[in-house]
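Take a look at the structure set out below.
With one protein chain withheld, the remaining protein chains of the complex are depicted in position.
For clarity, chains are labelled A and B in written order, and residue numbers in each chain start from 1.
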Amino acid sequence: MTVSTFILKNALRNKRRALLSISSVAVSLFLLVTLQVALRELTLPPQSAGAELRVAVRNKISLTNPLPVRQRGVIEKIPGVEAVTPFTWFGGKYKGEEGMSFAQFAMDAEKLHSVFGEAKMNGDGYEKFNATKDACVLGKITADKYHLKVGDQITLDSTVYPGSLSFHIAGIYAGTPDDRNMLFRQDYLDESIGVPGYVGMWWLKVKSADDMAPVIKAINAAFQNTSAEVRAESERNFQLGFISMLGNIKTLIASISTVVVFTLVLVTASTMSMAVRERFRELAILKALGFRRRELFAFILAESFGLAVVGALLGIGGAYCLYTFGNIGKMTAGIFVSFEVTPRIMGVAALVAALLGIISAVAPSLSVARMSVVNGLKTLD
Amino acid sequence: MAEPIVKIRELTKLYSQGEIQVTALDRITLDIAAGEFLALMGPSGSGKSTLLHIIAGVDRPTSGQCLVQGVDVTKLNESQLADWRNQNVGFIFQTFNLIPVLTAAENVELPLLLTRLSRTQRRKQVETALEVVGLADRAKHLPRQLSGGQEQRVAIARALVTDPALIVADEPTGNLDSHSAQEVLSALQALRKDAGKTIIMVTHDPKAAAFGTRQIHLEKGELSQ
Partner (left out) sequence: MALPLTYNFRNVLVRWRATLATILGIGLVVAVFVLVQALAVGLEKSASNTGDPRNIMIVRKGSTAESTSMVSLAQLQIIRYWEQIARNEAGVPLVSADVITLISQPRIDGRGEANVSVRGLTPVGMALRPQVKLISGRWFTPGKREVAVSQKMARRFAGFHVGDSFRTAGNTLTVVGEFDGSNSAFDSEVWMDADETRSLFDRQNYSSLLVRAASPQAGQEIVSRIEADKRLPLLAGPEVKYYGDQTATAMPIKILGNFLATAMSIGAVFAAMNTMYASVGSRTREIGTLRVLGFRRRTILAGFIIEGALLAAIGGVVGCLLALPLHGVSTGTMSFNSFSETVFEFRITPWLAAKGMIFAVVVGIIGSLLPAIRASRLPVITALKSV
């Protein structure tokens, strides 16, 4: 028998308790990882390719106030601007559904590729979108959800404009961080139920990363003291603006994570104490046989550490598998699309587990240190 | 002689310890009369505790009969047995087995909770039982606040509080010093004399056995006397 087999035998002496301890550590770490990923998704949305060259321009009053079309010519003339497209929120509800299940925006058909080039489309999607007025392109997630394919017609009831519009699907795209949106043509909107002369916002692409800052500055300056002042910002900052709107939800999730960790420590520590108390007598015998305190501590620590590590493997691994291979969109009713368990988050969770293993060994070690051989031998009578 | 309170016929108990079969009791036949204080003696593994457990209805024989007050305890099912034990047997253990979180009086009251007695009746009986063992003044103490002898006397009070005909004691003095043992044995003796209880006591201590009215020796599962 070696020391490690002794430790292993000890840890598994009460298999049920070992299993329960491991399970509670696993469940808690699973929860911790989930909350951390959710928090990360809320505070750092996934970055799309090409984002570093995109600028969003909205009305300074707020995103919901429209912008006049005449601004377009001014923006296009600013040096460093490669392409500009309007981007107007339609707020359509699909087939009498209660709420909006995906977003739709009106834009310029010929600018789709130059501004949002990362969208991959099969066949002649881009050409058809350019050629047909009532064409639209649809994200793959939404298309799959409603079993829609190229050529199908869809009708949406707008919550913003009076009435509804019908579209023909010209293409189905994929490859953006959120393949759910629908894009259709601004000129189609203007001619049917829209407000000609006004758009929701502008999206533009700059020629190089160096043009970003000067372009933003130039746009903000260009419309200063006009009736429609604008706020131009990078795609990243625009997204962060959305996150700021979520308000206290972030704090809420962060505090819950803290509570989870605390509960975890509490419960595991108490389990370890129980495990040690159950074999006080044994430890006393070991002491009598000549084992020193240091060695007894090592036994306790190795065991508690081992339980925490196995629990961590199960909890973190389980979360990783579930969120990597499961359909997160379906699980969260569409609130989250990607739910990436990053190495950093896994690292943090593993660190929590390691600390947990150490902290849990402290209290039992202290009581073992205080125990005299004679008392220990008497304990259970 | 009147009908014996315990009638044992051809009682056999086999254990299997792994591969080996152990005969704990080998066709024992024994009568115990009402009002006896029987000391069951014998070395470790002689089967004396097994016999006691069967009489008290906590263990079952492999074959044979054990009638207590005319009832064959080997024929009762689990729940019937539980009720029967409560009404007919008082049990005293070597390790006292008081419930550590309950006071002396509450420990004594415990078996009465299974009866239909009212609260006041129960309290009265508990008081009487504690008086019998001379611990009326310790009613409110927790087991750990009592000495070993006192704990065992509380256990005796608990055994007699339901007024059972039969009291069984398994090495009641095994965990006590000689002074406390004396106390406990005298209390048992008084029970027989004053209350007319039948007492069966397992012991390996001849001094303790001397308190009984009859001594029986068991050896390798058989009566040797």
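Quick note on the criterion: a residue touches a chain if its C-beta (ideal position, glycine included) is under 8 Å from a C-beta of that chain, and two chains touch if they have at least 3 such contacts.
Because the structure is predicted, anything quoted here is derived from the model rather than measured.
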| item | value |
| --- | --- |
| Neighbouring displayed chains - absent chain, whole complex | A, B |
| Touching the absent chain when the full complex is considered, from A:N65, A:S101, A:S114 or A:S192 | A:N65 |
| Contact partner of the left-out chain, one of A:G50, A:G91 or A:G317 | A:G91 |
| Given A:L148, A:V267, A:V348 or A:V362, the one touching the chain that is not displayed | A:V267 |
| In chain A, positions touching the absent partner | 16-17, 20-21, 23-24, 27-28, 30-31, 34, 60-65, 91, 99-100, 157-160, 162-164, 225, 227, 229, 231, 240-241, 243-249, 252, 256, 259-260, 262-264, 266-267, 269-271, 273-274, 278, 332-333, 335, 380-381 |
| Interface residues of chain B (partner: the chain not displayed) | 53, 56, 58-59, 78-79, 82-87, 91, 93, 95, 97, 99-102, 106, 110-111, 113-114, 158 |
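Convention: only the chains that are shown with their structure count from here on.
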| item | value |
| --- | --- |
| Between chain A and chain B, centroid-to-centroid distance (C-alpha), Å | 69 |
